[in-house]
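Only one protein chain is missing from this complex, and each of the others stays in its spot.
Chain nomenclature is as follows: A, B and C, assigned in order of appearance, with residue numbering initiated at 1 for each chain independently.
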């Protein structure tokens, strides 16, 4: 019997726990060439800003071992086009949208929340806190738990109450658990983690940074153990807060790792670049893995690594 | 013509910039089965403690994409055996020793420095700051810049002045540049970076953490972009402080990346596990890469990525 | 999902051939072959199931044939680890392929004179184009440039497929010594070319575009930007391109291209965000209309 894959993220229940991660699914249209977008739990949209945004200069990415470094700089059409074009398209295909928002200050996040909350077809809002804070020399909002909390509060209080608001955290912050706690206190309904990890590649031919601007974000399977560790630690501290886990999910077994660490859903990021049908494949592999171990509801394995006490025995 | 590979780390000059990283070279004897240990720049010893240490329970490691998670827990024989057995052996083979020290408080580091500073054959001391601080619920000394500075100061002032003292930093600290600054102000002669990155693997068969104790350190090529980024940022802030760069060095091209980012030497860690002759291979590849680009002295490429301004052009 | 869009297949390798400095791999991929239009490319996963190389490698489709239900050939030179791995494939190995990707070359309605300019492996994409053009009754002239003789691409096929074929090499080891762009003007004059199609490195495309400008004829360029996804979802492959409305956008080479009208590409601003690009820092002040943004690139 195939297991019950439904998963609960705050007030919302998704058909299954496999999502496409923000910035790694385009507008949904591109991936829809490879599979039926309605089959996955949800599509997290590229982070939307108020205005059109041209992003960072190229080169924007470089391959690294089992991963990549990228710096896209939130290129996007702005919220108006998003609401007129991308969101209705997703709805028309039966896709469920988690709308990721990015801003340059509390006011922008607040305004975005208002605009998005009024639109039809928004299942959830995800707050991208890894945006440069112009008031703090470009450090990310996530670097300052108090600032992050202000943004979460602003978005939460300007979003319809039936739409869960998740805060998306980066791993390289002064104190991840404290940041998570601040977001939860500011009434985030859940947490998404992790965003990419700061890093840099240098082109061995030119000896110059391979990505314009130098630093970028490392993503892909390489960061998976870092991501799983973050989810595990935050779930330990806040066992009742739902988590969308991500960072290098490539297979059903990887998804299972995140669920066991405490995530209620997973998001597939960079692996969509290398395998455009990854989301449905991972969903199938996860279903099979659960069926094999006789699990009837995916919810049963959420947090399993915390319950089974200690490490696996040596083989 | 083969390039001049000598590199300067504070008061010490090494024949070449390829070192074996702490904890990844055994006592030197094991690697000496595969190559002449005198051919590499230096061997950084497994971190030495005052007393014998049994380390952490097994399982102690798990493979992850392009890397591994490990938690060894500083198993070792203690400083006495080290000074009687391991250090003399290294000297007898013409190896140059960077002695890594680990302690559970300022007093232990201080005592270690005294004992080691008096021994013959110590080229440099490296302070492993990623040790649990019993006074701070097991958080690492590196998590607290003030505490780290106290340790650096204690070691520096108890070490012979002709022996450079390097502080080894972890990437996942509240503020890496601030930590580096605190160490430099406490008179560290240089910095080693990075130690492994906190992370976890979960065994998809048992759904339990794959390493006893749950969290471990991620190492190997997977973390290289994170490490290169750290070196680049710290070199930007402290261009005159010599750095030993490490984190996933696997090839001569990788070594070159670290040098370009600002390291004066590199250390090879986990890759020694998969390729026991890696250090000499990497040295050869680096020499060839430098010769190919007509570089006559390795020192010329140190920090090159900062000088060439901006990113590589799009191909 | 769609009959026109790209597909992902596990395709058996039919042959791997060495051609001078290049390798030619032919795979059996009926769905790709059937959808293909000239100018499109495929992306190939490299290194096997447990590869540390996360990203696919893009290659122009050099030829499609009806054999075995449909085969696709691509050519490449070994550049790094991914192409080194590809060069070691043998027949019957499976390749994970996505394609056909990208906007194809627009074809002229009338039987006009076309000059096709290819630099290095960039020539690959021009051969199926030449076929399509000839099927429409167009005259085709080739100008092919390379570093040296062994990098000149399919000289014989080029001669066969075209009215004239001109070759240049940097070292003079084959054809004229010099760059492709040194010869292009003369060919345009002699052949009375009406349109230029070009593929190759960015600096070459810029020069080709300038030359076409001198002769007042349109030029279609196919760019080879580094691509993480090839499917339009990552936004890593952008270059500044002027839209029909005169507004510059950061366009994705993989889906908005790789074929662009040469005059539209802001070659001098590649690697920057031009100050007047849609959404550039400070851009906000300039805009006003709501509809404009609707047509942006991604």
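One rule holds for everything that comes next: a contact is a pair of C-beta atoms (placed from the backbone, for glycine too) under 8 Å apart; a residue touches a chain by one contact, two chains touch by 3 or more.
These figures come from a predicted structure and were not determined experimentally.
Check B:55, B:118 or B:239 against the missing chain and you find that the one touching it is B:55.
Between the chain not shown and the residues B:68, B:99, B:244 or B:301, the one that touches is B:68. Here one chain is not drawn; of C:7, C:53, C:183 or C:241, the residue touching it is C:53.
Although one chain is not drawn, its touching partners on subunit B can still be listed: residues 23-27, 30-36, 46, 51-68, 70, 72, 75-78, 80-81, 84-85, 212, 220-221, 270-277. What subunit A contributes to its contact with the hidden chain is residues 65-66, 221, 311, 313-315.
Although one chain is not displayed, its contacts with subunit C can still be listed: residues 46-53, 81, 85.
Assume only the chains that are shown with their structure count from here on.
Farthest chain from subunit B (centres taken as the mean of C-alpha atoms): C.
The chain occupying the central position, as judged from C-alpha centroids, is A.
Set side by side, A-C and B-C show the greater C-beta contact count at A-C.
Spacing of subunit A relative to subunit C, judged by their CA centroids, is 34 angstrom. Here the CA centre of subunit B is 45 Å from the CA centre of subunit C.
Contact with two or more other chains is made by residues 52, 225-226, 270-271 of subunit C. Subunit B has residues 65-66, 221, 311, 313-314 in contact with two or more other chains.
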